[in-house]
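And then chain A:
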Amino acid sequence: MENSSDPASPLLEVRGISKSFGAVRALQEVDFTLRAGEIHALLGENGAGKSTLIKVVTGVFPRDAGIVRLGGEEVAPRSAKAALGAGIATVYQEVNLLPNLSVAQNLFLDRQPMRFGIVREGEMRRRAKALLADFGLDIDVAAPLGNYSVAIQHVTAIARAVDLSARVLILDEPTASLDRHEVEILFGIMRKLAGRGIGIVFVSHFLDQVYEISNRITVLRNGRLVGERETASLPRLELIRMMLGRELAETTSARASATEHKAREICASFEAYGKAGYVAPFDLELRHGEVVGLAGLLGSGRTETARLVFGAERADRGQARVEGAAVRLQSPRDGVRHGFGYCPEERKTDGIVAELSVRENIVLALQAKRGLHRPLSRREQDEIARRYVKMLDIRPSDPERPVGLLSGGNQQKVLLARWLATSPRLLVLDEPTRGIDVGAHAEIIRLIRELCDNGLSLLVISSELDEIVTYSDRVVVLRDRAHVEELAGGAIDVGNILAAIAADGAATAHEGRA
Partner candidate 1 sequence: MKGLPPALITAIVLVAGFAACAMQFPNIASTRVVGNLLTDNAFLGIVATGMAFVIISGGIDLSVGSVIGFTTVFVALAIERWGVPPLVAFVAILVLSAAFGAAMGAVIHIFDLPPFIVTLAGMFLARGASFLLSTESVPITAPVYSTVSDFALRMPGGGRLTAIAIIMLVIVIGGALLLHLTRFGANVYALGGSRTTASLMGVAVGKMTIKIYMLSSLLAGIAGIVFSFYTSAGYSLSAVGVELDSIAAVVIGGTLLTGGQGSVIGTFLGVLIQGLIQTYINFDGTLSSWWTKIATGVLLFAFIALQQGLVALARRPVRKSAGATT
Partner candidate 2 sequence: GQLTIGFSQIGSESGWRAAETSVSKQEAAKRQVNLKIADAQQKQENQIKAIRSFIAQNVDAIFLAPVVSTGWDSVLKEAKEAKIPVVLLDRDIDPSGKDLYLTAVTSDSVHEGEVAGDWLAKTVGNKACNVVELQGTVGASVAANRKKGFDTAIAKHANLKVVRSQTGDFTRAKGKEVMESFIKAEGGGKSICAVYAHNDDMMVGAIQAMKEAGLKPGKEILTVSIDAVPDIFKAMAAGEANATVELTPNMAGPALDAIAAFKDKGTVPPKWIQTESKLYTAADDPQKIYDSKKGLGY
């Protein structure tokens, strides 16, 4: 125990790890050292091999070469269970919990409190409540996890790993779906754990967070180790250069002028649109060439608004108009027919078709829009796939690769490509930059702007207020499933949004729940 609290001694040592998937060399002789009590950021572009390294170390994937030492002793876990047994607790990138089990069961699966061979359900729930309370969550832990949003699921996954009282805690993009407040809580807990001598590996694409929390940084690029640095002595631009292997082409601070679009025509509008028990009726106008941001806390009804707008959920009141003409949006098909597109936030369950290739995933919506009898020829499909793979820099660039085998960020790009291929008039993006690396992030924001300049109308949900502020022409703030505030022009800044989110407007909030 003493030596594990000594900050200098390596707790987890990874030497010369290699891993290939067929022809793809995901990792080549990667070294990595984690010391006790430190928070170590593992960074790199999408597809750099971060998740793969984590999975190899924890025995989910067998490794081709290399060794792993934990506390000086060589370990070779052959399954996640074995890794846990050895003292490595992990939250994998995709939320790996079971939506059909209760929150409490998820937290304590395989280590429930027992008495006489029987699970002590009451005790388990009590502990689950206490555990989640640390993260500021007060939810019914007996309800199935699937009833809750991704954010809550992610917090649960983290809580589970944190509670495993392991020596090493690995968090693969834990903050991707959390909002500020929850990130703060998580960081508090991470610091506390690090203080206890636990080594923490932290993967994130949010560089602010990396600078805020980490002690040291290891960067991977194309499956190779680029270097390991002290966070304090690594300038941001230098870090980005390490990650991308080049300078970031363009900094993304200037926001397109809103007034420029004022005169533009309305692309779609929604009047008193809503659904009982889902979202309170709202008015929303989306103009050509305009970005409307949706801001709010988790569970404030942003996703719900997006689904109503797209037609994934049927409204029971109000009127929708496209280019001025009244339309009915009964199903996603209706949305697609009217030239809408929607990138859902849960890409694994609602977005990708994992088994199908990148090409097929990209052409899916376009094909659905064209209908059965007008199939895209293979040539056209290849053409479209190649174009977007290039445009969005999807890696690996082989369009025939099953999408499920791509890294998370690249899957996100494929989804974006799917909708761009339909040349939509309105695109609804729910957390489009979640899990996307700095390079691609800049790229996507540039793309959003470009699309708008070509007359596309965008409705974007993001938990990153900076991001929203960067590209939005207007921001709608939600609270308790109701639209409470609309900011435009100069009024758009993080402070105003936060104020609107926090303001107490309980009077309007419950209208939608009738």
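As a working rule, a residue touches a chain if its C-beta (ideal position, glycine included) is under 8 Å from a C-beta of that chain, and two chains touch if they have at least 3 such contacts; residues count from 1.
Candidates were picked such that all candidates are chains of the complex that A comes from, given by their letters.
Please read these numbers as outputs of a predicted model, since none were measured by experiment.
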Please name the candidate from 1 or 2 that touches chain A in this complex.
1
Chain A residues touching candidate 1 - in the complex, by the definition given at the top:
60, 79-81, 84, 90, 92, 96-102, 105-106, 109-112, 114, 117-119, 121, 146-150, 153, 160, 277-278, 303-304, 307, 312-313, 344-346, 350
